[in-house]
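Left out: one protein chain. Kept in place: all the others.
Up next, subunit A:
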Amino acid sequence: MVLGKGASSSLSRKMVDGVENMVSNCNDFTVLVVDDDPVIRKLHDMHLKKFGLRAQVVENGKKAVDLCHFGTIFNLILMDKEMPIMDGVEATKELRAMGVNSLIVGVTSRDSQYETQTFMEAGLDFCFEKPLTADKISFILQELNKKN
């Protein structure tokens, strides 16, 4: 599967604090962060930068859907659950209905199992509790590479 125009993918091993990590040095991975909390947006953006990724950030599900509707392709979408205007559940359902097959990862506060299940059933690939950490992002990138 082609990861966007001119995409190339290679993995390099980097030693971080003595631990070998698989990180993608593919700067063509495109990421969308969808969260109404400016603190989370900044935090996730910084985490992604550490992995050499640049993210677009939007503050609600509708903006995410609009971006994809107008042709922007993302390899990875980090989707918050509770947002105004359009929440993560609805946005994920709409994206999947549109045929978007990006890796969509839900990011939630600690919700009930039922609420997390509802979010997963909307079409997520994975769902993690906030905030994302370096380990979780590393895992997500490994999955992204497998998918592609």
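The rule we apply is simple: a residue touches a chain if its C-beta (ideal position, glycine included) is under 8 Å from a C-beta of that chain, and two chains touch if they have at least 3 such contacts; residues count from 1.
Note that contacts and distances are computed from a predicted model.
Engineer: Name the chain not shown, per its UniProt record: "Guanine nucleotide binding protein (G protein), beta 5a", "Trafficking protein particle complex subunit BET3", "Histidine-containing phosphotransfer protein" or "TFIID subunit TAF5 NTD2 domain-containing protein"?
Structural biologist: "Histidine-containing phosphotransfer protein"
Engineer: Name, in rising order, the residues on subunit A that touch the hidden chain in the full complex.
Structural biologist: 36-40, 42-43, 46-47, 49-50, 82, 109, 130-131, 133
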